[in-house]
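Missing here is one protein chain; the remaining ones are kept as they sit in the complex.
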């Protein structure tokens, strides 16, 4: 996978995560700038926590403001177009989200390895990049974060990150390793969406 | 605007934001140190996120502990004095808050430009400095953050930041640019408080 394609997928992921923030803001009846804030934390929150933890400051969206512009344009378009989310087929958003998630995990692992992290830390950074934004979004909207409860979401990130770091340690190229991550996250998420898969939950009865 | 005056306004903003944290802690019946924690995150939370994102570490309140002392004294005085908030005229706190907000936005923009940020990032840092603390305060108190929903709060920050960065790019001095930000945030917030202005909200009906 070449760098320009990777960058494009990253921006696509940013846009689709922003859309999920806009939709939640709409349900909470926020004003336009509340919408932008919620879209932004969803789209760049995970990568921001990753960069802060690695010490990669200033964080990525300060170095390259393209991410911010993508979010602003996405907010504008979504608010203009999506007045009736019912008209969108139910699977469109989850599938787009799966594509964005797959890209984010792979990018998190990649970036982490640039900073000489171990494989374990690389997987964790992939999970943070993929899940962090959604967790902050849900906290701001006063919900127990969806990704902690449902449909093998964090699980898909962990497995994808494990594939990518394993592939690298077996001598595959960075592009091949990245691709193995994207494909495994996508397959797991799409299967989970299609058949409503989830792991058994851990429940304590008081 | 000269540096000592700017610093004074900054400390005034810190104190008034701390008061808003104390009042919320009082409604939640927290113990004295819970009160200090809530006051602190409100007063220095936004600036902390700004400094972390810019890579300006250690963060400002570690470099200059005056901010912490202002918060501690404010907490003590507020807990001693404000047992009956009803006696305070309703407009006192919002007006003080508007003054603090105006100072915080201008300071966020200024500090961001010192770190060579673009105009867009400077505006974002102004918004984060002004709104970040209040958002963390509301999350800890389990409320959907007020600033995302009401009365052109984030909007005032964005417009103030835009004035300041525009003024700088048109060749005005840093003091004049700072003043243009403070005045525009103040005017917008005071007008919003006086006439209960708000932007139309973006609502999605499921």
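Order as written gives the chain letters A and B; numbering starts at 1 within each chain.
We take it that contacts are C-beta pairs under 8 Å (C-beta built on N, C-alpha and C of every residue); 3 or more make two chains touch, one makes a residue touch a chain.
Because the structure is a prediction, the values reported are computed rather than measured.
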| item | value |
| --- | --- |
| Residue among B:25, B:125 or B:148 that touches the chain left out of view | B:25 |
| Candidates B:140, B:162 or B:204 - the one touching the absent chain | B:140 |
| Positions on chain A contacted by the hidden chain, ascending | 52-55, 57, 115, 117-118, 120-121, 124, 131, 135, 139, 142-145, 147-150, 152, 154-155, 158, 198-204, 206 |
| Chain B residues touching the omitted chain (full complex) | 22-23, 25-38, 48, 52, 57-59, 62, 65, 68-69, 79, 82-83, 85-86, 139-142 |
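Just so we're on the same page, only the chains that are shown with their structure count from here on.
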| item | value |
| --- | --- |
| Copy-to-copy rotation for chain A and chain B - C-alpha atoms, rounded to a multiple of 5° | 120 |
